[in-house]
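Below you will find the structure I want to go over with you.
Every protein chain but one is kept in place in this view of the complex.
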């Protein structure tokens, strides 16, 4: 398969590597030229424009951070819509908003192209080792054709139906559950601290019982216990971006989500207090502030 | 050790059994006479009053559901305070409010007795097999003397310091985190359903990744997917009781807990809609109602 | 009419005066002896016990701050239940919880006495001038017999039916609306301050338009603009007491009240930050803290 890849950031780099090692023909593009160097060495074709990546590809993957960027790359003059051959697939693997996915799906459909949305679960280390989770949705034939790529990029694929936005909804819903778990742990630590309890004891209880094994507790909880908010996995400023995507998806679908509101407000508070660059576990400190512990 | 046990309900029965099998001398009491029959057969002494259980015991365990009941059993006329020998221990293993624990601790201290609070984690099956988690707090010497009992009742003990109420705070904080996880899953399922996603797919994503392994997701999430709210693990009406204990603890310690509020409100809504006897996973239906899905 | 009055605090003093001036025979009682002195001079009979006040009265008014106090005065040994003649009325004019009102109503009914609940609206200055609002509920005949007293105590009476707790519910509901108005103003001031607006301008807009004339905005808003939180009308610690009464009433009736939750949390936060004795307008400062403005 001829595969194009746009967006060689921390996540994209690892994913593109996996594709190359999967013995697909790969063309890569990134606005940051240096990002492509290692791929030239490794046997990929380095394109000098979006159009060039698209021209002869069966599938072009985008792995870009911002909705505005993917919209521009896809729909701007000389972008993917203008350059992908009829029948080709835009495989959008970043986490974009439902509105963006709808816009892309419509635009590609009009150009006889196919949008498959397949946001990923996992951080750069999993991307590098081909161990990501993938949530994929799009037209049946499109999904079928993308499967060989999912196999080299990911550990497991969750297929979510024919509408690309369904994959987005799942990714966002999963993030919502995570956000709530972070805030709830923060509340719990505040409560026990007020009763003179060492946070480590609550951590031991949580991770031994109902929440045993779950990275969402093992990881964020530990950071809260150690207050090592400067070791950043996912920063507050990324959290608020995701929270706003969830909010927009909920708004479109008319779904009241009170837990999301609490998560968003704590994120805003953290940013207002200068903690925007800290790990999201810092929401525990935001909670502590609210009850006079900081 | 001479051990007394008051409250042979679904949890207490299993715990008392473990003590008996641990080769301690056991005296049991329950207002429901039938509950004691099997213990007579098994070699325990069946007492006919609280006072009789207490008279010659080193440690008397209470495993009663309501705060009002334990207060009456402990502080009523002829109760534990009046009957326990000086130096004996009241080991309170139910989940009671912080206020109740404070009252008990003070009253026993005045009577030269010791209160150890040790609420347990786990359901009747774990109680029967001696696999409960135990969160214990109280005076150092009291804790030390209770350890042999913890060893036969539980799988692991988490010690939380010298103030009995600290154990309560931890148990309640853990419940708070659970409540938030239940509500958050309900929100997540509503969101994806509005986008036409089969709930099972979100469940697969959640339990494969960030929340893998955790009973709080594996169990409640599955019940939400299958909508088998009539198979009740922990009912809504127990949830609201616990939520109100958390609320009272937070009130005493001046801790705002917005996630708790959401959890409480959803519980109240479920009761108002006639779902009080259903499993707490039914909060997903409450959420679905809020967004017009039911 | 022979009237008894128990509780000559800041509110009760003014109310009792109005009754005396209304040419009723008045017996007064207060645990603080000094509080009764002025009434002796003014022609009231000063009783030395609750029982003595009750013995020959047709109606005995209680105006006590705490639920525990009114329960003790009414139901304790030698209290109102034991001392009021059959057919006499306990007219409870403090703001008590629904549970307390139910307990009192049942107990008096069993003793062939009548409970009328009639919480008042307004502060000590209005009490002194007989200008209070009165929300009254109780058996029809009881209400009828109390009307002459309402006429001298209040400016206007709102009758709410035959169940005393209905009056309580209305008083609490009105307080809930007030609490929300206070918090909302705090949020609004925070928002405009972040945009560089002088709070006074927002105050002018609010009190000129949609909220013109309403004391809830004119008063609390002004205190927020001037930040004169030390001039205390209604302190935070009274606010939390009322909020908890509303919460309990909502819990009994299974009514989720998210706005109440926000109000309560802000009150708790204010207390945690040391502002418990300040005027409730200080919730604006609590809000400002939450967004990094303090």
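Letters A, B and C name the chains as they come in the text, with residue numbers starting at 1 for each one.
Here, contacts are C-beta pairs under 8 Å (C-beta built on N, C-alpha and C of every residue); 3 or more make two chains touch, one makes a residue touch a chain.
Just so we're clear, the structure is a prediction, and the values are computed from it rather than from any experiment.
Residue-wise, the contact with the chain that is not shown comes from C:166, picked out of C:19, C:166 or C:225.
Checked against the hidden chain, the listed residues A:70, A:166 or A:271 yield one contact partner: A:271.
Hidden from this view is one chain, which touches chain B at 258, 265, 268-269, 272-274, 289-292. Not every partner is drawn; the one left out touches chain A at residues 240, 244, 247, 250-251, 254-258, 261, 264-266, 268-269, 271-272.
Residues of chain C in touch with the missing chain: 98, 121-122, 133, 135, 156, 158-161, 163, 165-166, 168-170, 172-174, 176-181, 183-185, 187-192, 194-198, 201-202, 204-206, 208-217, 246, 249-250, 253-260, 262, 265, 290-292.
By definition in this document, only the chains that are shown with their structure count from here on.
No other pair of chains has as many C-beta pairs in contact as A-B. Between the Cα centres of chain B and chain C there is a gap of 37 Å. Chain centres here are Cα means. That of chain A falls 38 Å from that of chain B. Residues of chain A in contact with two or more other chains: 258, 265, 290-292.
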